[in-house]
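For this view, one protein chain was removed and the others were kept in their places.
Each chain gets a letter, A, B, C, D and E, in the order it is written, and its residues are counted from 1.
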Amino acid sequence: MKLVTAFIRKEKLIDVISALFEKNIHGLTVSNVKGHGGEGEKVETYRGTRVKKELSEKLKLEIGVSDEFVDLAVKTVMSSARTGNVGDGKIFVIPVEKVYRIRTGEEDNQAVTPLTPKN
Amino acid sequence: MKLVTAFIRKEKLIDVISALFEKNIHGLTVSNVKGHGGEGEKVETYRGTRVKKELSEKLKLEIGVSDEFVDLAVKTVMSSARTGNVGDGKIFVIPVEKVYRIRTGEEDNQAVTPLTPKN
Amino acid sequence: MKLVTAFIRKEKLIDVISALFEKNIHGLTVSNVKGHGGEGEKVETYRGTRVKKELSEKLKLEIGVSDEFVDLAVKTVMSSARTGNVGDGKIFVIPVEKVYRIRTGEEDNQAVTPLTPKN
Amino acid sequence: MNLLKRFIEKGAAPLIVAAYLCVFFLVSLVGAQEETEAVASTINGADTGWILVSTAFVIFMVVGLGFFYGGLVRRKNALNTMMMSFIALGIVSITWAVIGYSFAYGSPNVNLIGLSFEFFGMNGIGLDSTTGDDGIPKILDFAFQGAFAIITAALISGAIVERMRFSAYMFFITIWSVLGYAVMAFWVWGGGLFDFGEHNLFGLNDAIDFAGGTVVHINAAVAALVLAFMLGKRKDHGNKAMLPHQVPFTLLGAGILWVGWFGFNGGSAYGANATAALAMTNTLLAPAAAIVAWATLDYFRTGKVTAVGLATAIIVGLVAITPGAGVMGPIAAIVVGLITTVPCYFFIEWRASSGLDDSLDVFGAHGLGGIVGSLLTGVFVSTTWGGDVDGSMKQFMSQLVAVLIAIGYSVVITFVIASITRVFFPLRAQESLEDVGLDVAMHGEEAYSDGEGAILIPIGD
Amino acid sequence: MNLLKRFIEKGAAPLIVAAYLCVFFLVSLVGAQEETEAVASTINGADTGWILVSTAFVIFMVVGLGFFYGGLVRRKNALNTMMMSFIALGIVSITWAVIGYSFAYGSPNVNLIGLSFEFFGMNGIGLDSTTGDDGIPKILDFAFQGAFAIITAALISGAIVERMRFSAYMFFITIWSVLGYAVMAFWVWGGGLFDFGEHNLFGLNDAIDFAGGTVVHINAAVAALVLAFMLGKRKDHGNKAMLPHQVPFTLLGAGILWVGWFGFNGGSAYGANATAALAMTNTLLAPAAAIVAWATLDYFRTGKVTAVGLATAIIVGLVAITPGAGVMGPIAAIVVGLITTVPCYFFIEWRASSGLDDSLDVFGAHGLGGIVGSLLTGVFVSTTWGGDVDGSMKQFMSQLVAVLIAIGYSVVITFVIASITRVFFPLRAQESLEDVGLDVAMHGEEAYSDGEGAILIPIGD
Partner (left out) sequence: MNLLKRFIEKGAAPLIVAAYLCVFFLVSLVGAQEETEAVASTINGADTGWILVSTAFVIFMVVGLGFFYGGLVRRKNALNTMMMSFIALGIVSITWAVIGYSFAYGSPNVNLIGLSFEFFGMNGIGLDSTTGDDGIPKILDFAFQGAFAIITAALISGAIVERMRFSAYMFFITIWSVLGYAVMAFWVWGGGLFDFGEHNLFGLNDAIDFAGGTVVHINAAVAALVLAFMLGKRKDHGNKAMLPHQVPFTLLGAGILWVGWFGFNGGSAYGANATAALAMTNTLLAPAAAIVAWATLDYFRTGKVTAVGLATAIIVGLVAITPGAGVMGPIAAIVVGLITTVPCYFFIEWRASSGLDDSLDVFGAHGLGGIVGSLLTGVFVSTTWGGDVDGSMKQFMSQLVAVLIAIGYSVVITFVIASITRVFFPLRAQESLEDVGLDVAMHGEEAYSDGEGAILIPIGD
C-alpha cells in the first residue's frame, strides 16, 4: 500500500476530490499547508513594515491506496489539479507498511479501497 | 523506526494521548485535517446557497517510534480512538530511514522513544 | 528520493527557510501542528476550569529532495533550527518511491531539486 | 408517530406566527379607534432624548451578550450561542407587543399580580400618550421596557448552551418572556407585589429595584439554573476541557454590555437628570471596583490576571450595582462592586468543577451578583442620594423577601414552562449532535468556514 | 502606453486630492466673510442632543456594514470588502462638504432637480445657522445628512465585492455620492421632484419617505445591481461554493446596523419627540417581525433557522420600515416587517442560483425591501400617527411613481458614472487575482496573518 501525498492549489480541491470520487477513490485526508516552490513572492506592507511572503497557501492531500490504485490516484490528481502555471505542486508516493481501520481493526487492503479500480 | 500516522476523531484526542502516555509513548505530533471516508455528508445552507460538505474535521497523529514500539503504538491508538461508528479513521505505518533529535543531533532510536516498552 | 520531515519551533521557521534557500533547496511545505515531546506542560485557567496543555505549537516542514540532497537538507535544518533547549524537535527521513511535478508531469529527480547541491 | 413529531416540530413555529398575525390584524382594527383617547401631557424633550438613546443602548446589550456568550463556547457552537441572543430580539419584541407590556404596566386585573389586558396588542398606546409625570412618550416607554424583556430572556441562554434544542429554546422564551418576565416586572415596577410598603405586606418597606436586579438578573439566573438542571449536563462536562474559542469576542461583548448598561441603569432614571448622572457614575465605578477585586483575587491565587476573569468581573460589577444604581452614593457603589465580587468569584471557581453545568455561569454572575447587590441596596440606599429611604435592617429584610419571592416564582414558572415545552419539543439535542456541534446540527452553518470540500448543490436537488 | 495607464492609475487619486485642496482653500477665504450672515434662530438643546447622537449612530452603521458584508465574503477578500465601507467614510464626507450637501439642500438652481451651489464648499453654513423651525444647528444637519450619504454609497459595494478594482470603486463613489445620492436627496427631502403634491405633478400626493427608503435603499440597491451587471459575475459564481468566512462578523454587523438605525430612523424625526419615539419603536418591531417571519420560513423549508438568514432578516425589516417609520403605527410596523420578508426571502433564495451575481444580495435586501416598504407606507401611513395623510390608493400610486422614478434615475446615472469610471480604470480586477484574493492583490495585506514565512524587507529595498 502507498500513501499518495500531493501538494495542490487551494482552488483546485473540489475538482480533485470530484475526480477521485469518480474513480471510486473515497478515502482521503486534506490539510492546510503553506508551500514554497517556484512561485514568485508577494510583498505586503503594514504601516512601515514591508515583508516578503515566501510561502503561498496550498493544500496537502493524503490518499491511502492499495498498490493497484496508485497509478490511478496519481494520474487522477495530476490531471485534475493541473493549471499549467508555476505552483501546481508535487505528488509524492510514500510506501506504507501496514494500514488499519480503527473502527473494525481490519488490516491492509481491506482497510483502504474498494477491491477493483473503476476506470 | 516507523512513523505511525493515524487519522482520528477530534473528540478522541485526549483519550488517545492519555493512553499513549500511559504506555510511555510521549513523542507525538497532532495536526488539524479534514477527511473524507465512509461518513455521510452534511448539507449546509447560506442564504440561497446550499452546499454539501464532503469533508469532516479530523485530527492527524504522527508518532515516531522505534520498531519494537510499533505494535504497541498501533494497538493503543486503535483501542483508544475507536467508537465503532463509521468515521473512526485509519492508521498508516510508514517506514522511516533516519531520525534525528534536533537539539542534540542524536540519531535513530535514541532520538525517539524510551528504550523499553512499558506494558 | 526522500521526504525530509522535520518538526521545529515556530519562531525558527524563517531561519530554517533562509538557510535552506542558501543551500539551493527551494521546494518545501510547512504546516501548523501541535506536538508533545519532552517540554514542560502549561497550565491555563478559564474561570474555574484549569487545564494542562499537553501540546505546544510547532511547525512541520516537509522537504522533498533527491537522495544526494538528503544529508544537506538534514544538516541545514538541524543547525538552523537548534536552540539547545528541550523542544527543538525531530527530523524524520521518509523514503519516497515516486515524485511527480503536477504542472509538467515530470518525474522523480527532475521534479524535486536542482541537479547539484551547492555547499 | 415520527411523522406526527416532525409535523409538530416543523409546524409549531409557523402556527405561532399565524396566530400572531391574526391577533395583530384584529387588534389593529380595534386599536385604530381608541388610540386618540389618551390624555396628552407634555413631552419633555431632554428626558425623551436620553431614553431614546438608552433604548438603543439596551438593545446593543443583546448584541454584546451574544458575543460575550459566543466567545466562551467552543467553536462548533459559536453561532448557536449567539443566535440564542439574537433570536430573542425577534421573539420577545413581538410577545412584548402582544401582551408583555400590558401584563407589566397595565392596570392589574388581578390585584398585586397584574395580568392586565389594558394594552393588549399595544391597544391604547397612541402617539400622544405619555408615561405621565415623566414626560416620556408612552410608546418609548414600551420600547425601552421591551429591551429589558429581551435581554432578560437572552440572559437565560448562558446556562444551556451547547446542548439545548433551538426550537425548544424558541418556544420556551416565547412563553417565559410573558409569564416569567412581564409578570415579575409588574410586581417590581408596575405597582405590584413588591411594593410591600404600599400594600402593607409583611410590615415591610417597598422593595427597591432601581434598574432590575430582581426582575432581570435574579429572575433570568434562576430560570437559567432550573433549565440547566432539567437539561442535565453536557456530555463533556467534567471530562473534557471545554475552552472559550474566542476570548476577544468575550471582551468585546463585555465592553458592549458595559456601554449598553449605561442606558440600562442611566435610563432607569427616566430622564436626563442628576439621578441619571449618579446611576451613570455608579455604573462606571462598581464594575471598576469589581475588576480590581477580581484581578487581585486572580493574582493572589494563580499569579495571573485572566481576561475571561476580567470580563466576568465587569458583568458581576454591573449586575451588583443594578438594583441600587440611582439610590446610593458612588463610594457605596465601589464598596458594592468590591464586596459582591468575592462570593461570585469563589462560586464560579467552585461551580466549574461541580456537577452543575450552568455552562457560562449565569447564576454565578447574574444570580449571586443580583442577590448580593439587591441586599446591599437595602444597606446602602440613601436619601442623600435620592433614595426614598435610608439603608436599614427593615429595608434589608424587604430586599431579602423580594429576592426570595423572585427566586421562588422563577423556579416554579420556569419549571412549568419548560415542562410544557417538553411536550412539544425534546429540550435537548441528541447527544451525538454535541460532538458535531450545534452550529451545523441546529442551523446548518459553520461560524468560520473556509469552504474547503464544499460542493455547491444546484437548485432543485 | 503601459506607462500612461500606470500614470493615470497612480496619478488620478492625488490629482483629485490636489483639486480638493485648491477648492477648499479658495472656499475658506471666501467663506470666512460670509459665514455670519445667516439669521440666528434659537437652538433647541434637546433636539440637538438627539441629532448629535443620531449622527454618531449613523456613522456607526458604516462600521457595522463593513462587518456585515465582510463576514459574508471569503477570507481572502475580507479586508477589501470592509475597506469599501470604510473608504466611503473618507471620500463621501469630503464630496458632501464640497458639493453634496449643497445639491441636496441648497435652494435649487434647476427647478425640481436642484443642483444648487448655495452651500458649495460649506459656504454660508455658520455656527449660528439653524435648520429653521427644527432648532437644529445647520452644521449638525450637514453632518447628520452626510452620514446618510456615506452609508448609501457604502451599501452599493455589497453587489460587487470580490472582483471590483478598488481604485475604480473609489473613483465611482466619489462621483456617485454627488450625482447619484445628493441629487435624489434633493428630490425627496430638499423640496424637489418627489413633492408631487406641492408641485402638482401627475395629480399625485407628495411621496412619503420618512428616513430614506427611496433615496438610500432603493437608490443604492439599483446602483448595485447595475454595477453588478456591468462587472459580470465572479469567476467562481455558480461553480464553487463561496461561503461566509466569519458569520459572527455578520451578526455583529447586523447588530450594529440595527442600533445605528435607531439614529437613522429616530433621528429623521429631527427632534427628541413623540415621532422619534414612534420611529424608534417601529424600528424595533419591524425587524423583530422580520426575524420571526424569516425564521419561520427557514424552519418550514429546511428545518433549520440560519444565522445568516437572521442577520439578513434584520436588514430586511429595517429597510422595510425606513420609509414609514415615523408615520405609521407600531402594529402596522409589525405587519410591514412580516409582509416584506416574504418576497425578499424567496428572491434571495432564487438569486443565489441564478446567473445574477449581486454577491451579497444588496438588491434582494435593500432594493426589494425598500420597494415593498415604500409601497406599504402608502397603505399604512396614518394621520393618527403623525402622517400628513392617511393610507390610500392615491398615496400608494404616489409611492409607486416615486419608486419608479428613483429606479429609473439610479439605473441611468449609475450606468453613466460607471462608464466614465471605466475610461480611467478597468472596473474589474484581473481574473487571476480573484484566486489570490483581493486583500493581497488590492491592499497588499491579509486580514488574518500569522506571519509565517514572512521575511522583513529592510528599508531601501
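Note that a residue touches a chain if its C-beta (ideal position, glycine included) is under 8 Å from a C-beta of that chain, and two chains touch if they have at least 3 such contacts.
Every value quoted in this text rests on a predicted model; they were computed, and no experiment measured them.
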item: Touch criterion as defined above, residue of E:A143, E:V292 or E:A418 at the omitted chain; value: E:A143
item: Listed residues D:I136, D:A228, D:A289 or D:V316, member touching the removed chain; value: D:A289
item: Among D:L112, D:A241 or D:V389, the residue in touch with the chain that has been omitted; value: D:A241
item: Omitted-chain contact residue, chosen from B:S18, B:N85 or B:T104; value: B:S18
item: Residue ranges of chain D at the interface with the undisplayed chain; value: 44-47, 49-50, 53, 57, 74-75, 238-248, 251-252, 254-256, 258-259, 262-263, 266, 271-278, 280-281, 284-285, 287-293, 295-296, 299-300, 302-308, 310-311, 313-314, 329-332, 334-335, 338, 350, 352-353, 382, 384-386
item: Contact set of chain C toward the excluded chain (per top definition); value: 9, 11, 14, 34, 36, 42-46, 48-55
item: Those residues of chain A which, in the complete complex, touch the missing chain; value: 44-49, 51
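Note that in this section only the chains that are shown with their structure count from here on.
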item: Equivalent of A-E within the choices C-D, B-D or B-E, defined by over half of its residue contact pairs recurring; value: B-D
item: Pair sharing more residue contacts (C-beta pairs) when B-E is set against B-C; value: B-C
item: Mean-CA-position distance for chain E and chain D (Å); value: 33
item: For chain A paired with chain D, centre-to-centre distance based on mean C-alpha positions, whole Å; value: 50
item: Overlap residues in chain C, where contacts from two or more other chains coincide; value: 17, 30-32, 94-95
item: Chain E: positions in contact with at least two other chains; value: 240-244, 302, 304, 306, 308, 350, 352-353, 452-455
